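All protein chains but one are shown in place.
== subunit A ==
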Amino acid sequence: MAIVETSVMIKLALFTLAMFSLPILTYFLTVDRFFDGNASYAAGLAAVVANIVLFSYIIVAALEDPIPEEKPKEE
């Protein structure tokens, strides 16, 4: 029996990927297209995206229903 459910593992893996890739991708994709080379705005947006990932993780974790524990059978 798995100690941690598969759905939890998938959520963790997705958030890990999002945390690694989204901020730096946001920086490199927006620095030339949206901000005309002004790197500070692109870096600020990358920080905002990182915080969005963080807060969505907190919300997903807070809304997760706790798994009901198996009650030990009493004699």
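A few remarks follow.
In this text, a contact is a pair of C-beta atoms (placed from the backbone, for glycine too) under 8 Å apart; a residue touches a chain by one contact, two chains touch by 3 or more; residues count from 1.
Methods note: contacts and distances are computed from a predicted model.
Not every chain of the complex appears here, and the one that does not is recorded in UniProt as "V-type proton ATPase proteolipid subunit", selected from "V-type proton ATPase proteolipid subunit", "Growth hormone receptor", "Actin-related protein 2/3 complex subunit 4" or "BRCA1-A complex subunit Abraxas 1".
Seen across the whole complex, the unshown chain contacts subunit A at 3-4, 8, 11-12, 15, 19, 23-24, 27, 31, 39-40, 43-44, 46-47, 50-51, 53-54, 57-58, 60-62, 64, 66-67, 69.
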